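Removed: one protein chain of the complex. Kept in place: all other protein chains.
Chains here go by letter, A, B and C, matching the order in which they are written, and residues are numbered from 1 within each.
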Amino acid sequence: MAAGNPILQIDNITLAFGGVTALNGISFDVAEGEICAVIGPNGAGKSSMLNVINGVYVPQEGRVVFKGQDCTRMRPRQIAQLGMARTFQNIGLFQGMTVLENILTGRCMKIRSTWLEQGLNIGRARREEVENRRAVEEVIEFLHLQGIRKTPVGKLPYGLQKRVELARALVAEPTMLLQDEPMTGMNLEEKKDMSCFALEINREYGTTIVLIEHDMSVVMDISDHVVVLDYGAKIGDGTPDEVKNNQDVIDAYLGVTH
Amino acid sequence: MGFDWVFFTELIVGGLMSGVMYSLVAIGFVLIYKSSGIFNFAQGTMLLFAALTFVKLTEGGVNFWVALPVSMGTMVVFGILVERFMMRPLANQSLLSLFMATVGLAILIEGLAQYMWDSAIHGLQLADFLDLALLDPVNMTIFVVDYIEWLDILISKFDIFATIVAGTMILILAVFFQKTRTGMSLRAVSDDHLAAMAVGIPLSRVWALVWAVTGIIALIAGLLWAERVSVSFTLVEAVLKALPVILIGGLTSIPGAIVGGLIIGVGEKLGEIYLGDLIGVQGIETWFSYFIALVFLLFRPSGLFGLKTIERV
Amino acid sequence: MIYRETGTFITSYLEDRKLFPIPFDKWAMAVFMLFMVFVVPFIASDYWLAAHLIPILAYGTAALGLNLLTGMTGQLSLGTAGFMCFGAFFTFNIMLRSPEWMNLPLAMMLAGSVTGVIGIIFGLPSIRIKGFYLLVSTLAAQYFALWFFRSYPYFLNYATATVTLPDHHFDFYGIGDVFGVDMASFEAKYLMSLGVVSALALFAKNLMRSATGRNFMAVRDMDIAASVIGIPVIRTKMLAFFVSCFYCGVGGALFCYAYLQVLGIRTFEMNRSFEILFMAIIGGLGSIAGSFYGTVLVYEFPILFSWAGDYLFGGAFDTAVVDNVAKITYGILIIALLIREPGGLAALWATAKQKLRTWPFPH
Partner (left out) sequence: MDTFLSLLLERARKSPDVPAFRTKQMGIWNLTSWSQARDQVSILAQALGQNGVEAGTPVGVFGPNATDFYLGYLAVQSLGGIVVPIGTNTFGEELGQQVHSADVEHVFAFEQQHVDALLECGQTCVKRIFYINGRGMENYTQPELMLLSDATEGIEASAAFLEQMEGQRNPQETATILFTSGTGRSERPVELSHGALIATARSIARRETITEKDELLAYLPLSVSSDFLFSFSLALTTGCTLNCPESDDTVLQNMQEIGPSVLFGPPYVYKYIYTHASNRIESARTFDTKIYKSALRAVMTVASHRAAGQKGSFTDWLLFMFARMTTFSPFCNIYGLSRLRLALTGGDAIAPDVFNFFRAIGIDLRETYGQVEGCACVTMQSSEDWNSDSVGLPLDDTEVRIENGEIWFRGPGQMKGIYKNPEATADSIKDGWVRTHDAGHLDDQGRLHVHGQIARMGSLNGGGAFASDMLETRLRSFEYIKQAIVLGDERDYPVAVVTVDGTITRTWADRRSLRYTGYADLSAHASVQEMIREYIQKVNEDLAEDPETSGMQFRRFAILNREFMASAGEVTPTRKLRCHEIEEKHRGLIDALYSDALEYTYTDPVDEESYTVPLGNV
C-alpha cells in the first residue's frame, strides 16, 4: 500500500498484562519516510503498541523488525542506538533539569569522552560539549525555544514542555520518530504548530514518523498512512481517505457496540 | 557427628518466634507506607518512645493497667500531632522529602524521649508485671522467664507469650482493615489518594488514624522487644532489622510483612549457626538478614507480595 | 540587589558553561578561596582547625559523595559510614604496607578507588531494585563493613579497638623538612584536606555539568525515559555508585587521618551514616555546594546550641538536657525546613539569590 521500503515491520504482536490482553495479533508496516498515524479510541492499546516498538514492553508473541533487525527483545537503549527516538504521552522530561540540559541529554549517544575526561574538563570532553551544544542550538532554533533555554522544564506550560520533549528526541538525529499523543491537551494553535513541526521534520530530515493520536481529525491531514486500533485489535489500515470511509472505524469512533 | 535435629528445630522455632516479632514491627512500617507512600524512618524511635513512656510510668509506681492505656493514649495523641504538623503541610511533596521528614521526626522523638525521661538504659521485666497484673489464678507462673520443654526442645515461655500477643495484634489489625469501614477507607487511600479524596474520604483523618495505630503497635512491639534488648537506643537499631522483613514482603503488604518476618527470623538463625560455621567467622547475623532480603529482591524487585507495577509511559 | 547582570553576554558556548557565569560570584569565590588558603592557617587556632574546619572538610567530602548518589542519581543510601570505613581502612593499610614512595593523597585516591569498586558491588542490586527497596543493599554494605573489619583484625594491624595513625604517614617526600613545616601539624593537615576537598568538589562540579552529570540526573528523574533516549541506565548507576563511594572513601580517610588521628571501627557506626544523610538532606540534595552548607549546619548546630545554652543559662542545665533539647530543635528544624523548602539550604540560598537578582519584583 505505502510506497517505499518498510523500515518498520510489526508482525503479529500480542501483548498481555496478567490476564488483560492489550494487543492482539497486530501487524502492520511503516514505510521509510512516511508519516504513519496510529489512531484509536481511549484504551485501544495505542500506547502499548508504541512501548512494544521501542522496547519498553516485551510482547508475548510476534516480532518487531526495525531496519531489517529483529528488535523484539532489545532493550530500549539498543533500539535508540538503531536510530529510534520517541516522545511520551505524559511528558517524559527530566523535571529537575533546565530546557537546555534536557535537550542535551538527547545527545547522550554521541558522547565519546569518558567520565574522567568530563570530570577533569579536558580535551575531548570540552570539545564534545561545544559540538553537542551546537547541535542542540539548531533544534532550539528549529522549534523556536530560544526564550527558555535556562528555564527549569517544570515551570513551563504543557504545550512548551511537549515541544522541549520533541526537541530532545530530534537532537539525537533519529531515522524514526515515535510521538505519543503529541497534541493532546493543546489548544488549536499549538496543535497546528505541532503538526507543522511533524511535517517539517518529515520533509527536511526525511525522518519517518509514527504518531499516536486520539483525535482523528488532527492527524488525517498530515499522515500518509493510518492504522486504526480498537480494543487491542487492528480494525483499519490504509491511506487517510480509505480509513475515513471504513465502516469499522466509523463504528469504533461513534461508539457502536459490537 | 550427626545432624542435631533437636537443635535445628529449636532454631527454627526460635527463628519463627522472633520472626513474628519482626512482623509486628514491620506492620507498623507497612501501614504508613500503604496509606501515604512514606517509608517511616521514625518507627524505631517511636518504639523507644513508647517503651520509655511505659517504663517510666511503671518505674514511678503506676499500676500496669493504668500505665498501659496512658501510654497508648500518649501514642494516639502523638499520631494526631504528627498528622497535623508534619503530614498535612508536606502533603504534596516528593516521597523523598517525606522520608527525610520522618528522619527529622526520628531525631525529634529521640531527643524528646530522652528529655522527658532520661537516656539511661532501662531493663524491662515485662513478665513480672504480667504475673502481678494477671494475678495468675492457678499460680502456673506461665509468664516467668522460664523455658518449657517439649520433645527435648527448649522454648522460652516469654517468647511464646510474645508470639501470641504479636500474633493476636496482627490478627486484630487484619480484621480491622479488612472488615471495618475505617479500614476500608485506609485501603482506598492506599490505592489512590486522589480518587479517595474524590469520593469523600477525609485523607487527614485516615492519616491521623494510621499514625495513631502505628503508635500503638510501636508500644506493644516496643514492650516485647524491650524485654529482649532493653530500653535504649539499641531498640532503634533493632528496628532496622525489620527493614529486610518488609522489603522481602513488599512494602505494601501486611501478609508480606508476616511471611517476611518468618523468613528473616528463621534465615537469620540458620545463617548465623550454619553459614557462620562454614566460613569460620562469627557475627554474620548483623548483615545476613540484609543479604537474604537482597537475594529475594533480586528475583522479585517489589518483594514477595508487593504490587508488581506496570510502568506506564 | 547586589547583582548587576545587565551587560553580561556570552560569545561562545564555553563561556556559557563557565562555573561562575555572574562575575560577582566568581570574585566572591576567588576571595573566599584565597582567604581559606592564605589567611585561615595563620589566624585560626589549633582548636578551630582541629575541631571545626578539618572535620567539616572531611564530613563535607562524604556528604558530597552521598549527594552524588542520592541527590544526583536518586539512589537512596544508608551505607555511607560503611563506605567511609572501607576508605579509611584501605588508606591505612596502603600507607602501612607499601614502599617509601607512597604518599597520603595518593593512598587516599587508591583506597577511594577500591571503595568505589566495593560500592559497585553493593550497587549491583540497583539494577533490579528501586526506591526504598534499595536501602537494604546499602544497609548491608554498612553492616558488612563493620563486621568485616571486626572479623579480620589484620586490617587494623592487630591492634585492639583503635590504632593511632603515625605522623610519618603525613610526610610528603620530605617536603616539610625542606620548608621547615611540620607535615603532621593541624595547619598542614588542614591545607591537605582543603586541597583534596577542593579538587574533588571541582571534579564533581565538572562532572555534573557534563554528559555524565546529565545522565545521573536523567536516571534520577525518570529512568524509563532515560533508557528510551539511549542513556545506559545500568552503567550510569554503577558509575554513580563508584564515584559516590570514591568520595565517601576519601572522606573516611580524611576523617581518620586529618580529624580523629586514630582509626577504629566504632567511628563508622550506623549513626555516622545518618549524620551524613542529614548533612546531604539539609544542605540540599542535588547540590554540590549544598553538601557543604549542610555539613556546616549539622556539624556546628549542636556545638552552637550547647555554647548558646552555656552562654545564656550559664550552665544552669545539665549537658544531657542541652543535648536533648538540641536534638528536639534539630528535628523540628529538619521538618520545618522540608515543609518550607524541600531543596534544603542550597535551595534556600538559591531563592535568596534569586530574590536579590529580581528585587523589587517577586520573581
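The criterion applied here is as follows: a residue touches a chain if its C-beta (ideal position, glycine included) is under 8 Å from a C-beta of that chain, and two chains touch if they have at least 3 such contacts.
Every value quoted in this text rests on a predicted model; they were computed, and no experiment measured them.
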item	value
Chains in view that touch the one left out, judged over the entire complex	A, C
Which residue of A:110, A:127, A:149 or A:214 touches the chain not shown here	A:149
Contact set of subunit A toward the excluded chain (per top definition)	133-134, 137-138, 140-141, 144, 146-147, 149, 200, 203-204
Absent-chain interface as seen on subunit C, which is shown	1, 3-13, 15-16, 357-363
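Keep this in mind: only the chains that are shown with their structure count from here on.
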item	value
From subunit B, the most remote chain by mean C-alpha position	A
Whole-Å gap between the CA centroids of subunit A and subunit C	41
Approximate Å spacing (C-alpha centroids) for the pair subunit A, subunit B	47
Overlap residues in subunit A, where contacts from two or more other chains coincide	56, 88, 92
For subunit C, residues contacting two or more additional chains	224-225, 228
Subunit C residues touching subunit B - in the complex, by the definition given at the top	76, 125, 128-133, 135-137, 139-140, 143-144, 146-147, 150-151, 224-225, 228, 270, 274, 277-278, 281, 285, 320-321, 323-335, 338-339, 342
Touching residues (chain side subunit C, partner subunit A) in the complex	12-14, 16-17, 203-204, 206-207, 210-215, 217-218, 220-222, 224-233, 239, 243, 286
Subunit C-touching residues of subunit A, taken from the complex the two chains share	54, 56, 75-77, 80-81, 85-86, 88, 92-97, 101, 104-109, 111, 113, 115, 118-121, 125-126, 128-130, 132-134, 168-169, 172
